[in-house]
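Here the complex is missing a single protein chain, while all its other protein chains stay put.
Chain naming follows the written order as A and B, and within any one chain the residues start at number 1.
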Amino acid sequence: MLSVSDLHLSFGGIKALRGVNFEAKKGEITGVIGPNGAGKTSLFNAISGFYTPHKGRIHFNNADITGISPDKRASLGMARTFQNIALFRGMTVLDNIKLGGHTRLNTGLFSALKYFGSARKEELELRRDIEERVIDFLEIDHIRKYPITMLSYGLQKRVELARALAMRPSVLLLDEPVAGMNREETADMARFILDVQEQYGTTILLVEHDMHMVMDICSHIVVLNFGQQIASGTPTEVAKNPAVIEAYLGVAA
Amino acid sequence: MINGNLKADYSADERILNNRNKQFFVYGSMFFLTLFPVFADDYAVLMACKMGILLIAVIGVNVLTGYTGLISLGHGAFIAIGAYSTVIFSNLFDGLPTGILPFVVVPLAISVSAIIGIIVGLPSLRVKGLYLAVATLAASFIVKFLIEQDLFSPWTGGIVGIDTPVPNILGWELDTKREMYVLITVLAICTMLAAQNLFRTRVGRAFIAIRDRDYSAEILGISLLRYKLMSFAISAGYCGLSGALGAYFYARILPDQFGLNLSLELVAALIVGGMGRTLGPFFGVIIIMLVPELIKISMSSATGGSLDWARYTAPVQEIVFGLLLVFFLLKEPLGINQITDRMLRAINRWPFARG
Partner (left out) sequence: MGQFTQFAINGLMSGAIYALIAVGIVSVYKATKVVNFAHGYLIMFGAYFYFTFAVIIPGQEWAPEWLASWKPSWMLEMRKGLGMFSPLGAVLDWMANIPRILLGLVGAVSCNAILGRVVERTLMRPLMGQSVFAMIMVTVGLISILSGSASLIWTADAAFVPHIAPNTPIRFELFGTMIFLFGADIVNMLIALLIFGGIVTMVKFTKAGIAIRATAEDQSTAYSMGISVPKVFSNAWVLASTTGAVAGAILATRNGISPSLGLFGFSVLAIVLMGGLDSYVGCFIAAMSVGVLEAMTQWKMGGEWAAIVPYVAVLVVIIFRPHGLMGQKEVERI
């Protein structure tokens, strides 16, 4: 579904990624773990097109997407959330989620200026879809008209997930979806992630520090350390891997 | 919570005037504008026309600066392009029946303005903020300079300006200010509605996303190239329309009308009114045009219309203009629209506590 082969990325002299190889299988949850500064977010940024790798290829749905721009990748069905929430503060929750539908709509400039007619039809269709498929699903109907700044951290993370889901993605990249959340919020989020996978068959790739959650919900785990891939396999395999134990100084053991 | 705000379907919730108070305000204002030429004197109509022309341009700048977050200090140049294109195309298509001439000339003027807007907007793909502000400023100086050149004076009239045609819409000759008022008001309302419509669709949401976090927007599937240039084209097109109306409104246009002061007036009106808000330009234009006018009137009445004091009027107006801008930036950065929003919120919640 989504595969990365021999990916190298460097900023000046710093080598952020040195030969990363893995495949996120269709309909499964793949986790990327590693200590701070291991290159997890850099990997995500390279996959979503914000950074250009200087070596290696990225394949998505059997097509090479290494060279294409981030917005084109999004229209191919790739959605992501961000580590430090990237919601648009000038818009309400509802508009933020609607923005996720951008790539699925066709309204052009002139029909937008006119609104009545095709644009209105399309917008109402989108609204219905989002209300029924996303807002209801993630249980955020009580906050849909709120400005982003009024929401708690956990809710903001959930809205970000909602925005990604509005894209109807075939692959979903989640960058630390439960970072900074308490146990209850973490459990909620884990449940939502599993529900997404179950209901829509979405391929999910997630970066996370919460080892319990990663071990619980992922079917495949990739471990990075200093930009290098040190292990890859099922949660049990990875947990036993001596290189991983060393990198984490016994945390995972 | 808003009282009396029950919605039974999505289309009701997606309307612009989604509650009674907004409806009351907007329909009330329209009613007032309709009656206005009946009881207002010539001078008031003249002022209203000027405001309408400026308003259309400020709405355009609002799309670019307020919603897309691209600062421009040179949009006066697009008004100039719109105005001069109108005159030049009117002279060029002299053979056409006068009744349909505006229907050819005005869209052409808007297109020329929009295309030049796209060209000026090209640096916006690589530079942000300040660099763009100076780039647009530089472009506007160049446009004004070219208009003034003797080289182009057969078309533009050069530094002494050029006479403008009288608009004729399907045989209706708009040769009085009151008739122009009708045209300008109708167009101003239409353009305002069109701009508001943008922000109910994916196009407007893309603009706001670019303003708030451009790179995240790109990752969500918004092409920065396409939407930044589109925003420039829209704002320049609006300014082009404003310029076209200006050309029809004034008997003669001069390069000096479209200088730095005009560009600053656009931005100031936007800041005073409220950036990135629908009614921001509306409130801003009223303040920016009325306050200097009030100063002029009060100064001339205070000094008994003596000519000795008259020469102080212009500098005082200039200072007050600057002070207004600074005052709003320091005290109410979100503009008058923020004040009216607070009032509207209080009304919506009545009889419960404000908050």
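Just so we're on the same page, contacts are C-beta pairs under 8 Å (C-beta built on N, C-alpha and C of every residue); 3 or more make two chains touch, one makes a residue touch a chain.
Nothing here was measured: the structure is a model prediction, and the numbers come from that model.
Student: One chain is left out of this view; which of B:104, B:122 or B:169 touches it in the full complex?
Tutor: Of the listed residues, the one touching the omitted chain is B:122.
Student: Which listed residue, B:45, B:139, B:203 or B:269, touches the chain dropped from view?
Tutor: B:139
Student: Of the residues in chain B, which ones touch the absent chain?
Tutor: So the residues of chain B touching the unseen chain are 71, 73, 122-123, 126-127, 129-131, 133-135, 137-139, 141-142, 145, 149, 213, 215-216, 219, 260, 264, 267-268, 271, 311-312, 314-326, 329-330, 333.
We take it that only the chains that are shown with their structure count from here on.
Student: Would you tell me which residues of chain A are touching chain B in their complex?
Tutor: 48-50, 69-71, 73-75, 79-80, 82, 86, 88-91, 95, 98-103, 105, 107-109, 111-115, 119-120, 122-124, 127-128, 131, 163, 167
Student: Which residues, counting only chain B, touch chain A once they are in their complex?
Tutor: 10-11, 13-14, 194-195, 197-198, 200-206, 208-209, 211-213, 215-224, 230, 233-234, 276
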